[in-house]
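Here the complex is missing one protein chain, while the rest keep their positions.
Chain naming follows the written order as A, B and C, and within any one chain the residues start at number 1.
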C-alpha cells in the first residue's frame, strides 16, 4: 500500500481528507472531521495529537460509543468476516486468525465475561501483542474497575490509531510506534564476526508449538542483513533465537567433539517493550557462549 | 544389589567364583574360568585385564561364538523377554525398551542388515549411549569391514564386562567406567551462588519428545546436592539443562521486565565422552548469561 | 610453631595454662586466669567465648586498661623493637614494618590525633587489613564517638585474640577466622582447564608500587595447587591477579596476532570480607575473557 504524503492531505478538500483518514478511528469519522478542520499539520505527531484531543474532548457517551464500535477479539465478527480490513489484519498479526477450537472457546468466554462486567468490548492494540500476552492482559484487566478500563480502552484505541497513521502517511517525522529486534554472532574462538551462521527466530506459546517467524544468515559482520523484526511494534511475548553454530565451527574445522558439545544454541527471551530496541547477540566458541540484552 | 568384595572372591572356591562372575561375559563362562585360575587379584583392574586377556588368547572361532552369544539390540529376544537380566537392564538404560513401532522396525531392519553383512549381531555397550547415538553408530558401523567389526564387537564386549564387574565387585580400586555431569548457578547480578534455582535435565532425541531424566534445586553453593548424572557412564547424546532463573530473580526482587527478559534458560549440549566429567555452569543476571564446558 | 592440643590445656595445671595463653590478651593475664577456672573446654569456640565473657564482665576501668595495654600502630614502640612478638608479627603482616618516612609520619599524626580525641591507642586487628585499609579505618573511626570507639577497640581485641588462639591451639573445631582466595583458568577456546598458566597475585596500594604476594601456576585442573591465600584472614584491600595467557596460547599454537591481542590479563578487585571465600576465575580465549566473583 503506497503511502499518502501529509502535505497532500493538508492540501486536500475535506472529502479527500476523510477518504484517507475517516476510518483511522473505527466507525468514528467524527474524529477525523474534527482534525480536518485544524489543518495544516506540520508533523504526523501534530495530526495524531489533534485526533486524540478530539476524542478526549468528546462527551463521555460519544467516547463509549467509539469504544463499542470495535469488534470483539477473535469474536463472531472475525469468524463471519464482518470486520473492517484494518481490524482483520491487526487481529491476524497476533495470530488470532489461527486459533484452535479450545482457544476460540477461551476467547469467547473472556469476551463474554468482559462485556458482562464492563458493558464494552475488550480493546487491545493487537499488533503490540502475541496471543499469549493478549490472553494474559485479558485475565488481568478483568480485575480492573470500569473507570480504569474505559481509560485503558481509549489508550489502546490511540495506539491502534497511531499505527494506522504510521502505515498510511508519509511525513518528515515518524511516530514512535516501531521496535527493533536484532542479533549479532561473534566468534570469540577466532576473534572475529561469525559469518554464515543460520539463525531462526521462533515465537513461543504457552499452548501451542513454537512458530518460526524469521530466518536469517549472519553476514561478514556477524549480523543479519536486516533486523529480525523491524518497522512494526515488537509483539510482547516469548521468543527463541536458534543459532546453528555447530555447522559453522565444522566449516572452520575448529576442534569439536563428535557429536559437537554445542550444535544449535537456543536463546529464549521475552519482549516486554513493543517500541524497544532489543539486541540479543551471541558470543560463542565451540565450548562456551554468552548472550545478553544489548542495545 | 549388594556388592561382593574382591578379597572374598579371591578366597572363594571355583564354584563361588563362577557363581559371582560366570556370566560377566554373556553365555561364555570359560572367560571367568580362565581368570579364576589366576587368582588372587589385588585390584579390579587386574581381574578385568585377566578376563580380557583370556578372550584375546582364545581361538578366533571361540571369539566369534562369544560375539554371537549376544542378543540383538531391541530385537525379538527383547520383546519375548528372553534376554539375560543384565542385557535387559542394559538395553533399557538406553531406552530400547520404550521404542515406538517405527523405531522397532528401524532396529529390526538395521539388525538384519548388520547380520547379513557381518554374520554376527551388532554389539554396543548400551549404557554408554542414548537411542540416537546407538542408531548413529549402527549406520556408521555398517560401513566398516568385517575385520574391523569383529574387533569393534570385542571392544564393546569388554566395556560391557567392565561395567558388570564395576557393579558387582567392591575393591580398593575402581575401573574408569563412570562419568559425571554437574552444574552450578552463579548469580553475577548479586555476586554470589544462586540458591533455590530449579533445574531440569532432559535427554533430547531426534525422533521423539525431550524426556526429563533428572531434576534438582541449586543449594547455598549454587550446586545441586549431587551431580545430575554420576556413578554410571554418561550416555553419548544430546541434552538440555533448564534453569528457572525468572522465579529466582523474582524472589530476590531484582528489577525485571514483565514478562521477564529471561525466565527458563535452556542450555543445549552434547555428551561425547561417557567417562568424562562434564561441568556445565550458568553465570546469570536478569539480562545476560554465560555457559561453558567447565571441569 | 607447633600447636598445643586443647585437651592438654584442659589437663594442665594453671601455670601451664597461663604459660600457653596468658598473653593472648595483650598485657592482661587476668583474662586467661578467668578462663582457666572454667575448664574444661570442649571446643576452641567455648574457650574463646569464656575469655571474651571475662573481658565483658570486667569493670570499665579494667577494660580501658586492657585497651591501653596495646601498642600504637607503626608507632615508636615498633621502631624501638619494644612490642610483644605477636604484635610485631601482626603489624608486619599489614606491611607496617615497611613504611616510608612519609607514611610513618602519617601514622604518627593519626595516632596522636586518635589518642588526643579518645585517650586510648587506635586498635585494629592488623591481620585483617592492608596498609591502605588501616589508614582508611583510621580516618573513618576518628569521626566516631568515644563510646563507639571503646566498643570498637574491644571488638578488634577479640578478633586479635581469636587469631592468636587459632594459631596456638589444636582442637576439634576451628574458629571462623580464615578466608580463602583461589582462582581457576578455563580455556574456553579448547573447552578444557588451562594448564601451565603463570599467575601472580599483587597487593595494590594507593601510595606505593604493586607488590607480588603470591605466584602460582595452573595445574591440569586449571587451578593452583593451593589457594593463593589461605589459613589466614584475607587483608581488606585491593589486589590484581595477572594471568600469563599469551604464553599459554602460544604453546598451544592457537592462532594469535603478533603481538597477541591478549598477553598478560590483569584482573583488579577488592577484598572486603577477610573471612570470606573469594574465587576469581578466568574464562579465556586468545580474543576474549570473563571473570567474576565466584564461590
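Please note the rule applied: contacts are C-beta pairs under 8 Å (C-beta built on N, C-alpha and C of every residue); 3 or more make two chains touch, one makes a residue touch a chain.
Please read all numbers here as calculations on a predicted model, not as lab measurements.
Visitor: Pick from A:48, A:178 or A:293: which residue touches the chain that isn't shown?
Guide: A:293
Visitor: Which residue from A:21, A:78, A:169 or A:186 sits in contact with the chain not drawn here?
Guide: Among A:21, A:78, A:169 or A:186, only A:186 touches the chain that is not shown.
Visitor: Please identify, in ascending order, the residues of chain A that touch the omitted chain?
Guide: Per the touch rule, chain A residues meeting the hidden chain are 186, 188, 191-193, 221-222, 283, 290, 292-295.
Visitor: Residues on chain B that touch the omitted chain in the whole complex?
Guide: Residues of chain B in contact with the hidden chain: 188-191, 255, 261, 283, 285-288, 290.
Visitor: List the residues of chain C that touch the chain left out of this view.
Guide: Residues of chain C in touch with the missing chain: 133, 236-238, 257-266, 268-270, 272-273, 287-293.
Methods note: only the chains that are shown with their structure count from here on.
Visitor: Could you check chain B for residues that touch two or more other chains and list them?
Guide: 290, 292-293
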